[in-house]
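Complex shown without one protein chain; remaining protein chains in place.
Lettered A and B in written order, each chain numbered from 1.
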Amino acid sequence: MQEQLVFKRPDVLADVPTHYCPGCQHGVVHRIVAECLEEFGVVEKTIAVSAIGCSVFLYNYILVDTVEAPHGRAPAVATGVKRARKDAFVFAYQGDGDLASIGLAEIMHAANRGERISVIFVNNTVYGMTGGQMAPTTMIGQKTTTCPGGRCLEREGGPMHMAEIIATLGGVAYCARTAVNTMKNMAQTKRAIRRAFATQINDEGFGFVEILATCPTNWKLSSVASNERIGKEMIPEFPLGVFKDAAKEDES
Amino acid sequence: MSRIVIDEQRCKGCLLCVEACPKSIVVASTRFNAKGYKVAELPETDMDKCTGCASCAQMCPDVAITVWRTAKSKAKENE
C-alpha cells in the first residue's frame, strides 16, 4: 500500500508563478510541452523560439535555451536555428495573432519546406497581451475591442482554420487540432504534441499542433465559463482531429 | 488514501480544478493568498474520497497541485 507520486511539476518547468491571468490555459500547454520534452529526453538539446504576445515569456517558464522572435517570425527564426544546429530539438510557440495574421507567410513556408521543427499554436481567438483585439481566428459574432459589435463575416471575413490549411502543405508530417478543456482532450493534446515532436526527432518533416485555449480576461468570462465556451462554441467551429499524419499514410 | 496538495501561493483561484474533480471534493475556500486570490482547497475531511485521478492537477493552469495515489481502494476491492 505504497503512496505513489502521480502528478508533479515537470523539472524543466520553472517553479515560479506565471504572469498569466487566472484560468489562462497557456500554463496547461506549457506544462504538457515541458512533460513531452522530458519524456523524449531532449531538454538538454532543445532550442525554443518564443513569439510575441503573452507567451513571449515562455523562457521564464520552460528552462531551455531560447531565442525571442519578432512578431510572427518564429517559424523563420526556428528555420535559421535548425539549419544552423541540425542536432538541436527546435520548437516554436505561437499565438493566433502571431501565427495566423502577421506570421502567415512564415508558418506556411516553414511548413511547406518541411523544416524539421515543431510548432505549438495556441488559438484563443483573440490578441491577448495587447488588450483583446480581433484576431484572424476570432469567431463570427465574437466581440473584441476592435470589433465591438461582434466580428462580421461580410466586413472582416471569417475565422481562419489553420490546422486545415497547414495540413495541405507538402512538407508537413503531422498536423492536428486539440483542446485542453477536458481530461479527454488534454490527453489528446499530449498525444498530438508527442507525435509532432516525434516527427522532428525521426526526421519525418514539419510538426504542427493547434490547441484551442481560453483567454478569460479578454473574453470577459469567468475561467469556468471560458473553459465551457471551448466545448460549446470553439470546437464546433474548429473541429478537433488529426488532419495529417505522414506515418499513418505510409502504413495504409 | 490518495491525496493532493495545493500550493496556495500559486493558486489564482480560477476554480477549473473544482469543475474537473469527479468527486466534487475540491472546492473554493474562503481564504485569500498573498496575491489576493481566493484559493481552492480540498478539505481534510474529504481527503479520504480522493482517488488520485489528477484531473484537478492536469486542469490547473498554474501547475499548483501535486497528487499522490495509494492503491488502497483497489486493493480493498480485490479482497
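Just so it is clear, a contact is a pair of C-beta atoms (placed from the backbone, for glycine too) under 8 Å apart; a residue touches a chain by one contact, two chains touch by 3 or more.
Operating definition for what follows: contacts and distances are computed from a predicted model.
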| item | value |
| --- | --- |
| Candidate names "Glutamyl-tRNA(Gln) amidotransferase subunit A", "C-type cytochrome", "Sugar ABC transporter permease" or "3-methyl-2-oxobutanoate dehydrogenase subunit VorB"; UniProt protein name, chain not shown | "3-methyl-2-oxobutanoate dehydrogenase subunit VorB" |
| Chains on display which the left-out chain touches in the complete complex | A |
| Which residue of A:Val16, A:Ala105 or A:Leu153 touches the chain not shown here | A:Ala105 |
| Given A:Leu13, A:Val28 or A:Ala69, the one touching the chain that is not displayed | A:Ala69 |
| Candidates A:Thr18, A:Thr46, A:Gln94 or A:Gln200 - the one touching the absent chain | A:Thr46 |
| Touch residues of chain A, complete complex, unshown partner | 43-47, 49-50, 56, 59, 63-70, 73, 76-85, 87-89, 105-106, 108-109, 113 |
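One rule holds for everything that comes next: only the chains that are shown with their structure count from here on.
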| item | value |
| --- | --- |
| Centre-to-centre distance between chain B and chain A (centres being mean Cα positions), rounded to whole Å | 27 |
| Sites on chain B touched by chain A in the complex | 9-10, 12-16, 18-20, 35, 37, 52, 54-55, 57-63, 65-72, 75 |
| Of all residues in chain A, those that touch chain B in their complex | 1-9, 13, 17-18, 20-28, 31, 183, 186, 216, 222-224, 227 |
